[in-house]
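One protein chain omitted, others in place.
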Amino acid sequence: MFGARVARQIGGVCARHMASSGKPEVGYLGMGILGSAMAGRLLDAGFPVTVWNRSPEKCSDLAAKGAKVGESPKAVVEHCDITFACTSDPESARQVVFGQTGVLAGVSTGKSFIDMSTVDEETSKEIALAVTAKGGRFLEAPVSGSKGPALQGQLVVLAAGDKSLCDEAQACFDVVGKRTFFLGDVGAGARMKLVVNMMMGINIAALSEGLAVGTKAGLQGNDILEVLKEGALNCPMYSLKGPTMLEGKYAPAFPLKHQQKDVRLAVALGDQLGQSLPVAAAANETFKAARSAGYGDDDMSKVYEVVKR
Amino acid sequence: MFGARVARQIGGVCARHMASSGKPEVGYLGMGILGSAMAGRLLDAGFPVTVWNRSPEKCSDLAAKGAKVGESPKAVVEHCDITFACTSDPESARQVVFGQTGVLAGVSTGKSFIDMSTVDEETSKEIALAVTAKGGRFLEAPVSGSKGPALQGQLVVLAAGDKSLCDEAQACFDVVGKRTFFLGDVGAGARMKLVVNMMMGINIAALSEGLAVGTKAGLQGNDILEVLKEGALNCPMYSLKGPTMLEGKYAPAFPLKHQQKDVRLAVALGDQLGQSLPVAAAANETFKAARSAGYGDDDMSKVYEVVKR
Amino acid sequence: MFGARVARQIGGVCARHMASSGKPEVGYLGMGILGSAMAGRLLDAGFPVTVWNRSPEKCSDLAAKGAKVGESPKAVVEHCDITFACTSDPESARQVVFGQTGVLAGVSTGKSFIDMSTVDEETSKEIALAVTAKGGRFLEAPVSGSKGPALQGQLVVLAAGDKSLCDEAQACFDVVGKRTFFLGDVGAGARMKLVVNMMMGINIAALSEGLAVGTKAGLQGNDILEVLKEGALNCPMYSLKGPTMLEGKYAPAFPLKHQQKDVRLAVALGDQLGQSLPVAAAANETFKAARSAGYGDDDMSKVYEVVKR
Partner (left out) sequence: MFGARVARQIGGVCARHMASSGKPEVGYLGMGILGSAMAGRLLDAGFPVTVWNRSPEKCSDLAAKGAKVGESPKAVVEHCDITFACTSDPESARQVVFGQTGVLAGVSTGKSFIDMSTVDEETSKEIALAVTAKGGRFLEAPVSGSKGPALQGQLVVLAAGDKSLCDEAQACFDVVGKRTFFLGDVGAGARMKLVVNMMMGINIAALSEGLAVGTKAGLQGNDILEVLKEGALNCPMYSLKGPTMLEGKYAPAFPLKHQQKDVRLAVALGDQLGQSLPVAAAANETFKAARSAGYGDDDMSKVYEVVKR
């Protein structure tokens, strides 16, 4: 299942890890910004970690630090006690699970799968159903926070599904996050994530509109940020993003296309529930214009560039 | 000019105050939520204060604590060194200044007028022009913050206009606020206030939409607030308003009609400047619906009630 | 496959019809407002028609006029040369095709299926792929127009897919519609329908906002409609819906929930294509509020009731 070199690693190293550390074997699927940061912290914390990514070259940094590399999600799941995944959207989350050598192909009784991707509820429930039907345990656990908090273990984990698995995984969550919420049945984590990210999208659009109209009105951008800092809207996101927006720097902590996706999914959730969300819908259209302007892979705060044009 | 009892007060008390305290005589026009809080703090800080309000009964609390009561804005200005005003909208701000026994009728060389109302730039500039044409000094100084910060002297003062007056009034600003910004020519304070309040309106609408769709989706409102508190959006307004919104309590710290007015004026500012503000415009329409539902005098957070209906 | 009584009908009647009329046997699945109107016109025009509906009682009117009734989509397809369907949304369109005794189960070489439902492109393409994979021919042919035009044969047919089938079905289309467009590959009909219905949704929202603000401003609703009739916006929809909106009558010609669905799907199409659609998005939120107010089964023009509240 694993490539020759990797297979050897696993064959030999794993047993020792299990014996020496008492920690479970953990897998991590998806080496994007968040996934690689979380897998790296787990590795640093002494967990035996096996990683996988669709483009394998993204695994090399962690491999160099001691992570094993699996050749497919199936192989990782078969090898590990608990397998985490963090992919970029519902489609890739499904692919990782339902693909030919996907998670599902490796699940059997005793295996645990924790999906930390931000997906819609339907996707999460389909995955839960499939995993538990094969005897596995499932927890959805999307996170709130972006690159910085991920690297510093300051994410917020929004877990829902199998409570016993949540308890067992707490040691891992403590390594990547500062707080874990258990929110109930599968789907609740997805919904919480969407709600919070929808608000994040609206608020960065609000900052963009405020800076745009304010600076056009002759105010200093920095004065606006300082006044905000003294007031009721003082929040980490404004302190973090405001100055870089004024400088026109948009290194992606949270890519704009993912931010837009989350606002879109939240608006779709409102549609299902008959909840009108006019402000979110307006923000969504602005993010779409930004995506259409080619900013999808830049930081979500680059929405400022289309707002002020 | 003053009613008999009041006139006596002024005739006798003032000189003593001036002598004993070395503090300037200050006037305060408009005993709304913010005005009465600020005038009260100035009084407590030992300033000799003369107050006025269109409906005189709102002056009684402060009169009981030692404030003099003027019978018109004109009388207050004539009696005081520096007269502050805090009215509810541009129309009343104009009325207080340009009315028959208004501020302007009392202004002469040596008199200073500081308007802390949130008004549009045009109104502020008209007042500035009229006051300075009669030899007075003018400062616009809208504040950021609502009832609580006003009572605790934690407002943020957004001053613009006569720099020398700003410096002289700093002792007063220090009593009502935690920080004073001097932003430049008259109009800059109005614009800053609008920008910040526009963002406030959007963000409370964002919280309303988030809580509405989240709770309809089966999440606990308190869980949403806790997750927000751990994340990039953690801000005083959410901590303060979130719990009361969930309880359906809307005692007016910042009346909804004023919040809507500010969003409207900000959108109008964007119109003048050719700055498209689609998210603010969407929020404005939601606030209008709330005003139309009869919530204009409740706290601005009551917009939640129309969002979730 | 057919119930006893129906089976007999089919056994005997069909051959005679084929012989006498030279017209093809046509099937019609889905006896909603549009489907029953179109099937009725085909019957009146002398086509031998077999109908089916999920709740069979909706077939009784047409059965009384001479239509045969099939017991399943499969049975209808097996019996007919060309089978039409008109269902209410993508989910039911899929169900009719992919269900256990669905269209697909009856398709074989020589069979033709024409889906006149308004669905998203993806659904249409899945159906096309499945039907052609079994040797059938497929045409998507959503229509523009509601109850009245359907009853009068004045629909506009937006066809895409198999050109030869479009040509053969032209005789049927001429019975139900006044004009047929052939738009290209499967999906183009769905997209055209969404674009037009999105605009319809926006325009009825525009009329609602115009009537609401106009009458609140003291104008007579009828004067507004008369002025519109004289101007550049004079269109059948305004003439038709305007007077009933003022009377508060909303008998469903086009149910609001379907109108909202189409605006939603159009906004989603814009999302896929990176096309920002802020006005459509705003209209969508208003329609959601109307759906949420319980107006989903009333005419789409009832959006006026939430606009003016």
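We call the chains A, B and C, going by the order they appear; numbering starts again at 1 in every chain.
Everything below uses one rule, namely that a contact is a pair of C-beta atoms (placed from the backbone, for glycine too) under 8 Å apart; a residue touches a chain by one contact, two chains touch by 3 or more.
Just so it is clear, the structure is predicted and the values come from calculations on it, not from any experiment.
Engineer: Using the document's contact rule, name the residues of chain C that touch the chain not shown here.
Structural biologist: 144-146, 156, 158, 178-179, 181, 183-184, 188, 191-192, 195-196, 198-200, 202-203, 205-207, 209-210, 212-214, 216-219, 223-224, 226-228, 230-238, 240, 266, 269-270, 273-283, 285-286, 307-308
Engineer: Spell out, residue by residue, where the missing chain touches chain B.
Structural biologist: 264, 268, 270-271, 274-278, 281-282, 284-286, 288-289, 291-292
We adopt the following convention: only the chains that are shown with their structure count from here on.
Engineer: Fit chain A onto chain C over the CA trace and report the rotation angle, somewhere between 0 and 180 degrees, nearest 5.
Structural biologist: 180
Engineer: Please decide if copies chain A and chain B contact each other with the same set of residue positions, more than half shared, or with different positions, and reply same or different.
Structural biologist: The interface is built from the same residue numbers on each side, given that over half of them are used by both copies.
Engineer: State which chain is most central when centres are taken as means of Cα atoms.
Structural biologist: Here the chain at the core of the arrangement is A.
Engineer: State, to the nearest whole Å, the distance from the C-alpha centre of chain A to the C-alpha centre of chain C.
Structural biologist: Computed from C-alpha means, the inter-chain centre distance equals 41 Å.
Engineer: Report, in whole Å, the distance between the mean C-alpha point of chain A and the mean C-alpha point of chain B.
Structural biologist: The separation of the two C-alpha centroids amounts to 42 Å.
Engineer: Two or more other chains touching the same residue: where does that happen in chain A?
Structural biologist: 270, 274-278, 281-282, 285-286
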